[in-house]
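Complex shown without one protein chain; remaining protein chains in place.
So that you can tell them apart, the chains are marked A, B and C in the order they are listed, and the count of residues begins at 1 in each.
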Amino acid sequence: MLVLNPSATDSLVDRYQRVRAHTEAICRHLETEDYVVQPTADVSPPKWHLGHTTWFWETFVLVPHLPGYQVFHEDFSFVFNSYYESVGRRVLRTSRGNLSRPTVADIYRYRAHVDAHMSRFLNEADPALAPLLDLGLHHEQQHQELLITDIKYILGHNPLFPAIEIPVPDDASQATGEAAMVPEGVHTIGYQGNGFCFDNELGVHNVYLNQTILAGALITNAEYMAFIEAGGYQNFRYWLSDGWAWVNAQHVQAPLYWHRVDGHWYVYTFDGLNPVEPDAPVCHVSYYEADAFARWRGERLPTEFEWETAAVRNESFRWGQRWEWTNSAYLPYPGFTTAEGAVGEYNGKFMSGQMVLRGASVATPDGHARPTYRNFFQPDKQWQFTGIRLTKN
Amino acid sequence: MLVLNPSATDSLVDRYQRVRAHTEAICRHLETEDYVVQPTADVSPPKWHLGHTTWFWETFVLVPHLPGYQVFHEDFSFVFNSYYESVGRRVLRTSRGNLSRPTVADIYRYRAHVDAHMSRFLNEADPALAPLLDLGLHHEQQHQELLITDIKYILGHNPLFPAIEIPVPDDASQATGEAAMVPEGVHTIGYQGNGFCFDNELGVHNVYLNQTILAGALITNAEYMAFIEAGGYQNFRYWLSDGWAWVNAQHVQAPLYWHRVDGHWYVYTFDGLNPVEPDAPVCHVSYYEADAFARWRGERLPTEFEWETAAVRNESFRWGQRWEWTNSAYLPYPGFTTAEGAVGEYNGKFMSGQMVLRGASVATPDGHARPTYRNFFQPDKQWQFTGIRLTKN
Amino acid sequence: MLVLNPSATDSLVDRYQRVRAHTEAICRHLETEDYVVQPTADVSPPKWHLGHTTWFWETFVLVPHLPGYQVFHEDFSFVFNSYYESVGRRVLRTSRGNLSRPTVADIYRYRAHVDAHMSRFLNEADPALAPLLDLGLHHEQQHQELLITDIKYILGHNPLFPAIEIPVPDDASQATGEAAMVPEGVHTIGYQGNGFCFDNELGVHNVYLNQTILAGALITNAEYMAFIEAGGYQNFRYWLSDGWAWVNAQHVQAPLYWHRVDGHWYVYTFDGLNPVEPDAPVCHVSYYEADAFARWRGERLPTEFEWETAAVRNESFRWGQRWEWTNSAYLPYPGFTTAEGAVGEYNGKFMSGQMVLRGASVATPDGHARPTYRNFFQPDKQWQFTGIRLTKN
Partner (left out) sequence: MLVLNPSATDSLVDRYQRVRAHTEAICRHLETEDYVVQPTADVSPPKWHLGHTTWFWETFVLVPHLPGYQVFHEDFSFVFNSYYESVGRRVLRTSRGNLSRPTVADIYRYRAHVDAHMSRFLNEADPALAPLLDLGLHHEQQHQELLITDIKYILGHNPLFPAIEIPVPDDASQATGEAAMVPEGVHTIGYQGNGFCFDNELGVHNVYLNQTILAGALITNAEYMAFIEAGGYQNFRYWLSDGWAWVNAQHVQAPLYWHRVDGHWYVYTFDGLNPVEPDAPVCHVSYYEADAFARWRGERLPTEFEWETAAVRNESFRWGQRWEWTNSAYLPYPGFTTAEGAVGEYNGKFMSGQMVLRGASVATPDGHARPTYRNFFQPDKQWQFTGIRLTKN
């Protein structure tokens, strides 16, 4: 795990450079044009991710802590701010794809400029800044996963369905683990280690759970196709009211990236458009779809507390291919408080209207996952590498 | 409490007639025109409520259980269905206010027709139908409260701000109770009585709570005005991200029905437009506002589990003037299952995107409230009689 | 023709009272509820028409010209203003149907109050006011036709399709006249009489026309059905680009009020829902439909100048059952100027984005039509009594 604690053998500079290099490695095979577009509001142009992560280091580390640092370009703060309301005007999220400038080359120069200053700075950084630096590294890792999902969306919605070399096995079969029993009783939830975690994992507390058994395997494409064949998308009985409205308004018929051609299902992966692989875990389903599938099967999704307990208690419980939708809304743990300043806007303000996902996916950077990690998205989102695990009482 | 159990001294017919009469009593002073309009999608025209509750009895009781019963009018099923997807086409909720026919008089005739058949039917009803009949009575009571909130919206958004005689003291000062301590530990949640409850209260289960103390009083108008004066609606720091977007998109500046005239706050109540009463509990706030207010005060909203525990354990805990927003998303209790058939669409399908409110309001019919009752609305809704109670650890 | 000139034998008071009484006669068989609703933005609730025409007399005649006159109700100006920007706030046109108050009875009292004052005033009115009074009478007649079209929309979009007694033969067969030849050369356009006309008919001027022959008959339902059967609504070739977008976005398949039931076409008229009458002139078509039909037939719509010339020169040219779409945009005649003050907002500001219709319809009040009259609507509107006449070179 990427942590900024004394036992880490890596130097801070090494870790910084490795994370930064990985961001750029993801983009290695992009065309310049691929960096620019924003086919839907949820997706950001890759060049925006490259700029925004850099702006984070510049704004929260270099400007306040490196004496004499001059910002690379006055206007970049405006362009690359994301949602930090306290740091000035934002480019409306939906208009990021309208900006041809700064160019991709400009942004790589920006990265080089900030990296040079950061590397010098990190050699002598005040240890009291360790939490902030750690947050920056994990922030950049989050954007690495978003880069991958957003590149997939951009290419997967292009009528040419171009393949691209990206190190994400998004159609691999699964390595199934064992089912995990959660015994009835009081269990402790939240991050208790010494490493890095996000603020939303803190507030260690007890929950009382009934007994349940989480499946050892994720739902596969073959299992999900059975739901489609059974008319799952045409029968309101399986759907939440909001989900049914979503299915009808968006004309949803299948997971994202699936196309029916001559009676057969094809799916866009980074290899291009190919037949659906039956044994791979289903991917790119919304919470509404996960919930409807579970209802059709007569089972249910686990809560985030059941999931965490199962994962912490059972060594043979395998996870990490798909972010797993839970039946828990994203809400604060007892005692949750927001940090002061712009960094405090990190997580708490999103605690409304979103569902928790647990685990990790094939697109999650190494070392970024842990059993207490709380990912969250609105229930209609499909573009992350999301999947389904069921539980039964 | 209105229940259909053996200990009730009322006959079933008496209870039916009393509930039905109360629905009509609410409308006694309406003008015919007031029955017709729908100024916003959340609000239904009063005549629709009168028809829909009648349709419920006709469709779920008389048609299946009274041999030889003829429906009053073939097309009414289409007009008065609400969201029961399994019973045929619906009039789109947003277009209910476009329908001048059936007239108000037609609908009162419809009510009389159904009431006559129901009264005869109830005299000899199969005891096995008791749960369904009880559900019908509670369904009608829910619409009684909606009738009141919808009438208020219709008149309160009319430029003439007409007063109306309705038996709801919507600007009364509060009768404060005592603060309620919830001790740390395992508590039992859910309805355990013998009377009526909705399906979403079942699934009695344990939760583990930390210690907290719920305030004895609701937040008053005076306290809420202090939030406004302090710039609460202009400072993003207090708001959830979705809430801040809502404030800005809707230009929200105050609770619903408040108007600033010459530097003073006025509020529409059933008495017309009058100065805000400082000692009355604040009303018509959204969850976003309740949450922002709590954050501004450095406190928080209780969860629905804390609230239920406080209410069940503390006799001197007073509630019932305002529906109280909790910090719990509306989700199923362990073991929740949906009933078969159209009645099964009652609650479960709404378990997404809504927050739980606990307690009751001045508009809630007598006997309809209980400490385990789970009311729920989307976090931006203001038109119910909603208020704020804080808790601190 | 209703004119305020010396040769009129009627007294002014008589004419005022006759026009006002006719407005109320149109509404005689409405239910109170029918007065209230606004199923689409183009339609105004009948009670609004009743109030607005009254407000016109009060605002433009009584308030400025009757010493000591007190307005009936301070807030009615706000409620019943239509688009006169210079006279204060307006109720947004789309929200007129949200207002239950003032009630229908209130509005009839308002009419009685204004009528009483007007009758007294007219007995001694300054002859210099004659043009303003004439404008008021013609304004009220325009709203009489709108009342009829709006009542039809309200009832024709109700799932009960109620019939209503209204003196408009909206499904009568046509009395065909003779084709009208327009010779090549210079022709004079515009109103040249001594009676009333609207400002947009003034600016008498010459136009140069090529020879053309306008059909003696309007297109019938049978002819229009042939266009539908031939796939007219499915073939983009017949449609203007904006029209094709409209057909697809609104899923238009036929004229307004037509319904296909079991393979046969039915149409809502004031008699209820009945089979389409083949010999009646087609009604409730948009300009887009009229233009597409003409293109399919290999003919074209006349310009407003061709139409006026044909109507003025040919006594045996019959018109008056349908407003006839012309291929002329609504633009000012040479020398057109806008009158001072709010009355000046009457016509000129709408000279953008609308097409001219000539003639009159079965819903036009007696005496309101003349060959120089310029009616105008946006090209997608169907709810007026509009029809098609073709011409060929």
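List of remarks:
Simple rule for what comes next: a contact is a pair of C-beta atoms (placed from the backbone, for glycine too) under 8 Å apart; a residue touches a chain by one contact, two chains touch by 3 or more.
If you're wondering where the values come from, they're calculated on a predicted model, not measured in any experiment.
In the full assembly, the chain not pictured is in contact with A, C, by the touch criterion defined above.
In the complete complex, the hidden chain is touched by one of A:11, A:70, A:103 or A:253, namely A:103. Check A:11, A:70, A:123 or A:158 against the missing chain and you find that the one touching it is A:158.
Per the touch definition above, the residue from C:205, C:259 or C:313 contacting the chain not shown is C:205.
Listed by residue number, the positions of subunit C touching the unshown chain are 83, 85-86, 186, 205-208, 210, 236-237, 239-244, 287-288, 291, 327-329, 331-332, 334-335, 349-353, 379, 393.
By the touch criterion stated above, the residues of subunit A touching the omitted chain are 31-39, 47, 75, 78-79, 91, 95, 97-104, 154-155, 157-160, 162.
Definition applied: only the chains that are shown with their structure count from here on.
Taken as a graph of touching chains, this assembly is arranged as a line, each chain contacting the next along an open chain of partners.
Closest to the middle of the protein, by Cα centroid, lies chain B.
If you average the Cα atoms of subunit A and of subunit C, the two centres end up 58 Å apart. Per-chain CA centroids place subunit A at a distance of 37 Å from subunit B.
For the pair subunit B and subunit C, the distance between mean C-alpha positions equals 45 Å.
Contact of a single residue of subunit C with at least two other chains is seen at no position.
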